[in-house]
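Shown here: the complex without one of its protein chains, the others still in place.
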Amino acid sequence: MGFDYEKYIRPGKLPHIWCPGCGHGIVMKGLIRAIDALSLDKDKTAIVSGIGCASRLPGYMDFCTLHTTHGRGVAFATGIKMARPEMNVLCVGGDGDGVAIGGNHFIHACRRNIDMTYLIMNNNIYGMTGGQFSPTTPFGAKASTTPYGNPDPPFDIAKLAIGAGATFVARGTAFHAAQIEKLLIEAIRHKGFSVVEILDSCPTTYGRRNKFKSVVEMMNQLKESAVPVAAAEKMSPEQLEGKVLTGVLYKENKPEYVAEYGKLVTRVQESMAG
Amino acid sequence: MEKKQPEIKIIEKYCKGCHICVEFCPTQVLEMRGFTAVVKNPDACIACMQCELRCPDFAISVTK
Partner (left out) sequence: MSKKVAFLQGNEACALGALYAGCRFFAGYPITPSTEVAEVMAKELPKVGGAFIQMEDEIAAMAAVIGASLTGIKSLTATSGPGFSLKQENLGYACITEVPCVIINVMRGGPSTGMPTGPSQSDVMQAKWGTHGDHPAICLVPASVQELFTETVRAFNLAEKYRTPVTVMPDEIVGHMRERIVFPEPGELPVINRTAPSVSPQSYQPYDTSFGDIPPLAAFGSGYRFHVTGLNKAQDGFPTTRADIVQAEEERQVRKIENAVDDIVTYEEYLLDDAEVVVIAFGSIARSARYAVNAARKNGIKAGLFRIITYWPFPDRQIRALAERAKAVIVPEMNLGMTVHEVRRCVEGRVPVSGIFRVDGEPISPNEIFARIQEVR
């Protein structure tokens, strides 16, 4: 037997809604393998999302799943984690959901360092609404709302996360499928707010408009542009031009929010007891 | 002892025909037939698992 993904997928939910060549399915498989490797208790694990193609992921997963409003997944997840600290809380979504409409929630969750993992599937586009440019669409790229090329400079999600105080930040790609699992295992194990950005493919609404002949070309671009952090250390700035770093980009141990709040509760209750 | 060949299973109803498995198989085990991927050359499989890992549609499983 190969790996039994369907053990973690709700009966009858496959095939999923994602388009041919969409990398979200690859990422979901990485997430499932990570959950399996960590033996997370299905009953004690919540998977939360916002709105968009990537945010449809929880519906397939046989866990406590919450498909919320656009960009708000992390805020709902924060409520779950505060109310039930014993639960594993995973949040998933896309680039528009996470860093445009949900940008405020994202940076504050990073700052708070609340123990959850936020998996962002970054395909550089609003796919579900038909391909409008997102905050990660590259400068000059075509989208339905940038017919003459994108005049907006993009966010670097990983840098944004690090700047906002996330204590674990990693990046992978949908092409580097085995790495997704490894990054997620490390992220979920990390005590604090962990961000895993997976550079993803949207052949339907991004690829077509931007001269990618097929998803294979998009995958090849992910393959060629990704440079593992260790390799990048030995490369010159010229060699790194146009590349993206992958792997664990940042990690530090800092007080975690829910644990700190728990200490506060204990302190208050002890002082009441006299 | 005879080397056991990996068993490749493709669930046709899940396959959306994206070509990823076919294009990135290092030993050209798979090919497209119509809109779905099929196993063309099972003996060449080296069980690198890349097709299974990269299939976005949960359509391929490889048993070593």
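Note that the chains are named A and B in the order they appear, and that numbering of residues resets to 1 at the start of each chain.
Here is the rule we go by: a residue touches a chain if its C-beta (ideal position, glycine included) is under 8 Å from a C-beta of that chain, and two chains touch if they have at least 3 such contacts.
Please read all numbers here as calculations on a predicted model, not as lab measurements.
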item	value
Contact set of the excluded chain (shown chains only)	A
Which of A:Gly59, A:Pro138, A:Gly163 or A:Pro228 contacts the chain that the document leaves out	A:Gly59
Per the touch definition above, residue among A:Trp18, A:Phe76, A:Tyr118 or A:Phe155 touching the missing chain	A:Phe76
Hidden-chain contact residue, picked from the options A:Val48, A:Leu90, A:Leu119 or A:Ala143	A:Val48
Chain A residues touching the omitted chain (full complex)	10, 42-44, 46, 48, 51, 58-59, 62-69, 72, 75-80, 82-84, 86-87, 104-105, 107-108, 261, 264-265, 268-269, 272
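Keep this in mind: only the chains that are shown with their structure count from here on.
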item	value
Distance between the centres, which are taken as Cα means, of chain B and chain A, whole angstrom	27
Chain B residues touching chain A - in the complex, by the definition given at the top	9, 13-14, 16-20, 23-24, 49-50, 52-58, 61-63
Residues of chain A that touch chain B when the two form their complex	1-3, 5-6, 9, 14-16, 18-26, 29-30, 174-175, 177-178, 203, 214-216, 219
